[in-house]
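Showing just some of the chains, left in place.
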Amino acid sequence: MTGLITMDDLTNEEILSILDDAERLLPVARGELYLPLLQGRIMGNLFFEPSTRTRMSFETAMKRLGGDVINLGDVKTSSVVKGETLFDTIQMVDGYTDIIAMRHPRQGAAQYAQDAARVPILNGGDGAGNHPTQTMLDLFTIRQAHGRLDGLKVVLAGDLRYGRTVHSLSHALTRFGCELIFASPTLLQMPAEIVSDLREHGATVTETEDLYGSIDDADVVYMTRIQKERFADEDEYARCAGAYKLHAKHLGDVKGNMIIMHPLPRVDEIHPSVDETRHARYFEQAFNGVVARMALLCRLLGVTVPADVNAQGGAL
Amino acid sequence: MTGLITMDDLTNEEILSILDDAERLLPVARGELYLPLLQGRIMGNLFFEPSTRTRMSFETAMKRLGGDVINLGDVKTSSVVKGETLFDTIQMVDGYTDIIAMRHPRQGAAQYAQDAARVPILNGGDGAGNHPTQTMLDLFTIRQAHGRLDGLKVVLAGDLRYGRTVHSLSHALTRFGCELIFASPTLLQMPAEIVSDLREHGATVTETEDLYGSIDDADVVYMTRIQKERFADEDEYARCAGAYKLHAKHLGDVKGNMIIMHPLPRVDEIHPSVDETRHARYFEQAFNGVVARMALLCRLLGVTVPADVNAQGGAL
């Protein structure tokens, strides 16, 4: 069986159909309905790099559906430190599980693992590479708010250079015909080759350093963390980052149904004053990680999500 | 839904009713009966400070009832180190779970978490603050041995200054009309404000440095660990701590049904010779942590414990 390594593994139709499944699974993810579609299945959680949010939401997704999880655990005390190759580790876990969720610091590691494994690999982030389950939950969140994916105006802001999340999402949004506005300090601009690739695929892309001037027209503002380590000195960092901190006071003229997203954890790029506004959607977005991953787990394991979950699930 | 942050969240009637539920759940906790009352529910284990016993017994409680658990994992590699606030971490886990068990080094953290969460928080210890699930299992153990909570004579011994366990328990025992004897080195005395507060609430309190002279009349002797770090020098420690080490030889004149308790882990404040006596109750007390937490999980999740568990559970 084949897994999900990059968004290119899915057609637009498949994406939409998985988002439909995710929508149906909402009451199960919320713990309102018991629907053990994955009872008897085991997922291996192989996080070669820690990621609390991604690991926990994969684990919740599996358990909400009645499945179970085994964790590789701390890489620092695992067989990896005894010099075991990724190939051998995958061979082992392949024999213990039905599906593997994996994060790895090295780009390409997920594809390498898929080539070695019989079970499907769910890429939970491979270095500067891909993070397709994040993209799926982002798309779910956007569609949930706006009822559609096509023709939206999306501002992506902050660190566009190193953030695989915004790279993946930009490509996906382009496939659905969104207009993209990239707001970032010059140092952290979206890489030129990605911008030109997006344009080749028909995207309308605007690049700017002015975040606050970009949001009034937007349907979605997607914030990311600007890391101090990217800058040569503290002053430069403070000057740049300061212009990418969203506060409730910036939201006076935005569209009523504009949503603000963030892959989290945030540091101070979104001020707590924003939390109370109708625009804040980042905590729901984190929750949507569960439902998006539930739908993906079912799809990759060949389990059909029933059209009417209420008819098949038990009340809780 | 609201959680359990401090014992003040429960009336005496509620305490007794939860202890009744715990009593009923004993065969389930012992693995003699399968009763999946919490099937489909997920508990988040957020231990910002390690605690093997508390974490494992919360986890066992949930799993014995057919529920499942997701762990935050090692705080040193979690999103917390990326600068995430407790508020944001709780928002995340809130979306993944139905209830959260939490331990945190900072006093007040549990209440803060409850204010941020939709799901109930079970405070598993917040710094020098509260540890109500420990108090519940202590009360369960005492009632199990003596058939009642009121009118007992309870010696609390060792480190009474820093031990949140003995603070919480003293308040609870006062509510049930117990007589309290505080036996400790001067340096580790029960804080004066707690003593006067207990007296205001009607407690009879005696303070002494003489443990061995206090136990012959007692119904319960509750030992705690005296930590070397509390003392300025090694000699002072050795002199003080030596007078708070219980040995079987000290038990010649005690009441036949007196029980010795300890929150564990112990170091050498209870000699192994005591383990064989009829008075030792600390290992059962640790086991009672499971049953007390099972009852609390059911209560906070709104699940009724059946009056006759044998009629509803399956044999194992």
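As written, the chains take the letters A and B, and residue 1 is the first residue of each chain.
To be clear about the criterion, contacts are C-beta pairs under 8 Å (C-beta built on N, C-alpha and C of every residue); 3 or more make two chains touch, one makes a residue touch a chain.
Computed from a predicted model, the values in this text were never measured in an experiment.
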Query = Once every copy is counted, not just the 2 shown, what does the total come to?
reply = 3
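We adopt the following convention: only the chains that are shown with their structure count from here on.
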Message = Using only Cα atoms, superpose chain A on chain B and state the rotation angle in degrees, rounded to the nearest 5.
response = 120
Inquiry  = Taking the mean of the C-alpha atoms as each chain's centre, how many Å separate chain A from chain B?
reply    = 40
Inquiry  = Quick check: in the complex, which residue numbers of chain A touch chain B?
reply    = 31, 34, 36, 50-53, 55-57, 59-60, 63-64, 66, 68, 74, 264-267, 272, 283-284, 286-287, 290, 314, 316
Remark   = Per the touch rule above, chain B residues touching chain A in the complex are 39-42, 44, 68, 70, 72-74, 77-80, 82-84, 87-88, 91-98
